[in-house]
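All protein chains but one are shown at their positions in the complex.
Here is subunit A:
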Amino acid sequence: MFVMSEIEHTLRLPPHLLNRPLNAAIKGELESLFLDKVIDKLGLCVSVYDILSIDGGFIFPGDGASTYTARFRLVMFRPYVGEVISARLKESTKDGLRLSLGFFDDIYVPVPLMPNPYHTEPDPEHKNGTRWVWEYMGENYPIDWADEIRFRVHTVNYPPLPVEQGKDSEQKDSEEKDSRQKDLKPFAPMVITGSLDADGLGPTAWWV
């Protein structure tokens, strides 16, 4: 699930951090820059593993802060395709499931990757929700909210940042767009698509 990536970055150290030892100050700056952010193709940055080298310390003209070039390693959350991960259920709708790891919530299991054959029933506890039930050998196995669910990673996508539209549109078009945007989910820079369609996947209660 976790991979180390080596990065080199040039960063500006604000003057108010000059009283701190250099390593700690650079580490703090790197954490505020990278922690909990997604880097394209590398994954979600979880932690700064260590700092390999710090060069520079030059002060550019007109600037009060010194600029350093640091080489460091980050712990990235980047599951590989085919990895089996345990997660909890976050949402269950007619389009499939949404699973969560606590620190990462954008894991979707769409309908084609649900265990076959299945049937759905409306969920009594959640408005607009759907309860998924797997049918196997005459028995019904539901997917409940308390379960620990194992899924296999099918794909990991990094959708590009959405481009702001609306400079050319008229008044009434922009109202329609606002109502559509309210229904849309907030932008997710990293989306994992999971599959439950194999032996041993799904809630652990089904197999243990």
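Quick notes on this one:
The working rule: a residue touches a chain if its C-beta (ideal position, glycine included) is under 8 Å from a C-beta of that chain, and two chains touch if they have at least 3 such contacts; residues count from 1.
The definition used in the following text is that contacts and distances are computed from a predicted model.
Per its UniProt record, the hidden chain corresponds to "DNA-directed RNA polymerase III subunit RPC9" from the list "WW domain containing transcription regulator 1", "Acyl-coenzyme A oxidase", "Aspartate aminotransferase" or "DNA-directed RNA polymerase III subunit RPC9". Screening A:102, A:117, A:138 or A:186 for touch with the missing chain picks out A:102. Within the whole complex, the absent chain has one touching residue among A:5, A:67 or A:120, and that is A:5.
With the whole complex as reference, residues 1-9, 31, 35-36, 39, 41-42, 46-47, 49, 71, 73, 75, 77, 80, 82-86, 101-103, 150, 152, 198-201, 207-208 of subunit A touch the missing chain.
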